[in-house]
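Heads up, one of the protein chains got dropped from this complex, but the rest are sitting where they should.
Chain IDs A and B follow the sequence of writing; residue 1 opens each chain.
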Amino acid sequence: MVVQALVFYLFAAVAVASGAMVITSRNPVHSVLFLILAFFNAAGLFVLMGAEFLAMILVVVYVGAVAVLFLFVVMMLDINFVELRQGFIRYVPVGAAIGLVLLAELLLITGAWTVAPGIPNAMGAVIPPAADVTNTHALGGLLYTRYVYLFQAAGLILLIAMIGAIVLTLRSREGVRRQSILVQNARRREDAVEVMKVTRGGGV
Amino acid sequence: MNAVTSLPEMAPATAEIFLAVAGIALLMFGVFRGSNSLRTPGWLAVLAFLVAGILVVARTGTDDAFFGLFITDAFARFAKVLILLGSAFSIVLSFGYFERERKGRFEYPVLIVFATLGMLMMVSANDLIALYMGLEMQSLALYVLASIRRDSLRSTEAGLKYFVLGALSSGMLLYGCSLIYGFAGTTSFAGLASVFSAEGGTSVGLVVGLVFLICGLAFKISAVPFHMWTPDVYEGAPTPVTALFAVAPKVAALALFVRVLSGPFGDLLDSWQQILVFVSIASMVLGAFAAMVQTNIKRLMAYSSIGHMGYALVGLAAGNEAGITGVMIYLSSYIFMNIGTFAIILGMRRDGRLVENLSDLSGLSKSHPMMAFALMVFMFSMAGIPPLAGFFGKWYVFMAAVQAGLFGLAVVGVLASVVGAFYYLRIIKIMYFDEATQPLDARVGGDLRAIIFGSAVITLLFLIAISPIYDKAQQAAISLLGA
Partner (left out) sequence: MYSAIVFLPLVGALIAGFGGRVIGDRGAQIVTCGAMIVSSVLALVAFWEVAIGGRTFTVDVLTWIASGSFEANWALRWDTLTAVMVLVVTVVSTMVHVYSVGYMSHDASIPRFMAYLSIFTFAMLMLVTADNLVQLFFGWEGVGVASYLLIGFWFHKPSANAAAIKAFVVNRVGDFGFALGIFGCFMLFDTVSLDVIFAAAPEKAGTTLNFLGMQGDALTIIAILLFIGAMGKSAQLGLHTWLPDAMEGPTPVSALIHAATMVTAGVFLVARMSPLFEYAPIALQVVTIVGAATAFFAATVGMCQNDIKRVIAYSTCSQLGYMFFALGVSAYPAAIFHLMTHAFFKALLFLSAGSVIHALSDEQDMRNMGGIWKKIPFTYAMMWIGSLALAGVPLFAGFYSKDMILESAYGSHTGVGQFAFWMGIAAALMTAFYSWRLIIMTFHGTPRMSDEVLHHVHESPKVMLIPLAFLAAGAVLSGWAGYEWFVGEGMAEFWRESIKILPDNNSIAAAHHVPFWVKAAPLVVGVIGIGLAYLMYMFRPHLPGLLAARFRPIYLFLLNKWYFDELYDWLFVKRSWQVGVAFWQGGDRAIIDGFGPDGVSAVARNLAARAGRLQTGYVYHYAFSMLIGVVALVSWYLAFGG
């Protein structure tokens, strides 16, 4: 248990620290790299809880795909964050005041946190004991049956996002050569090749 | 976990499922057709709305589906009919616009279909997550719609502003949901209701979560102080999209607002009532005053809709059956006068170009007497002049406020509507008494004329239909609050 606790605090501390670095580092590429580190630590936390499927998904999807994609985008866009932060100082006092007030209030609230009666039972019922079903099976049951409505809705939202991205960015530019397989296949030898009789010393 | 292995009940959500499938089919149709003509997919979308409407109306009683994530009842049906009407109208409105501007895209009706689907899901949400899903589906589609004229600076700016601020509001909403979940241990509305009705079920954290939730929802109905996006987005977005914004999402968000507050949080009335009173007063007053100095009619309509949402919130703040009935009647009158007004704005063209300044309306009574008359009807209705539709909405919500003992709110509401009458009457004055510098184009499309005529007739004859509408609205309120 001690080892587990130690590992938990290690993962947690690194995750929080790298999260902080994501927003503070000056170089955007560093930010993305810290993000990846944070993902890894989060995956470690999942493993500690016995949710190995989630941990692997996190590594594969977020680290392998999303974060790398992010990195490419950041490197390609070459955003000057220093420029973006101009005017930041002007709003610091007001922003800080608002932030402090909000923070104080939230602390006040969490200080008064009481768990409503009967809630632990309700929460426990959602997650099946690991011994009965596998991790993946349980997730699948929740995702595709219990919450199929939300799953499908999320799918549609992604579809909308995709349509939106296409609508807003895809444009057919003039003068761009596109591959047309139909045209390629329909091409005959006569269209492409002309056989010429070349007289000696005459040229074409 | 037997529930996990059996298929969920889906029948109550037939209309939504149909609309989702129809949206995807429409997308396929558009992609493979390869033409940018708007009319065919547009009419198909209207047809889909019609079918969905029939499916909505065909159900009776209160049922839930998808393991309690989704609910359909009289209230949802009432709101859904209004939403479908608003969406269908706004598609019809857009034909002329996009054809003339030569920017027709088949994605436009598809996005409206998905946005409408999101709205229907919002109205039927019975769980905080379902609520959020519906809200995001709607919002995302609307962000895209706002900037669909991607070559127009104003349109893209509007879309971006809407997106950024919408994301912020979504964040607040989610934060509120997470607080609520953290303190109550459940996201389902039924579960929340049972937690709150139990002794000692509420806590400070829960109510703060509720405040965040209210803020997120207030953004969607553009209530003060979360209204700032509205004028800019209304002005920047293409006019048919603005027409859509002004109608269907407002109905959906307000209906959702009503459902959340009077359903699971009904027992916390004391906590949220004062917040709503404040938001309502602020919206009514700001809507009335800020509209006075506007010169752009779309901005004016934005402030007008802020004000109208304030009036509708009066009914919600009352928190009783009469109040919710009033809100539903208010929304019924609201969509028709807005659709009609936007149809007229879309008909305002000079030399083929759309104009949208108030001064361009001058002399309308001479060049387009019927249009001017219709606009006068809409303006009088919005100002709440008696026999017209807008009067009944205001009447019922103010009566509900008085019934609930919120006299101050009712008085401010009446005063604000007096101030508001100023700018509505100003439009009438411009149309009827100012000399036209240059007349507007004589030709107004047939679709527009039909919609203007229809809306004007409904606004004028609301009086006749008030009894059945009142019955339906009351049923809706009862279905929400219990008899």
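Definition applied: contacts are C-beta pairs under 8 Å (C-beta built on N, C-alpha and C of every residue); 3 or more make two chains touch, one makes a residue touch a chain.
Quick caveat, the model's predicted, so the values are computed rather than measured.
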Touching the left-out chain: which of B:197, B:274, B:357 or B:437?
B:274
Please pick, from B:49, B:132, B:212 or B:398, the residue that touches the omitted chain in the full complex.
B:212
Looking at the whole complex, which of B:204, B:355, B:399 or B:463 touches the chain that is not displayed?
B:204
Please identify which residue in B:22, B:65, B:290 or B:428 touches the non-displayed chain.
B:290
Where the missing chain touches subunit A, by residue:
91, 94-95, 98, 101-102, 105, 108
Spell out the interface residues on subunit B facing the chain that's missing from view.
160-161, 164-165, 168-169, 172, 204, 207-208, 211-212, 214-215, 219, 225-226, 228-229, 231-232, 270-271, 274-275, 278, 286, 289-294, 419, 422
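Keep this in mind: only the chains that are shown with their structure count from here on.
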Could you tell me the distance, in whole angstrom, between the mean C-alpha positions of subunit A and subunit B?
32
Complex interface listing, subunit A residues touching subunit B:
105-106, 108-110, 112-120, 122-123, 128, 141-142, 145-150, 152-154, 156-157, 159-161, 163-164, 166-169
Sort out for me which residues of subunit B touch subunit A in the complex.
1, 3-8, 13, 20, 23-24, 27, 65-67, 69-70, 105, 107, 110-111, 114, 117, 121, 129-130, 133-134, 136-137, 140-141, 143-144, 147-148, 150, 159, 179, 182-186, 191, 195, 198, 200-201, 203-205, 208
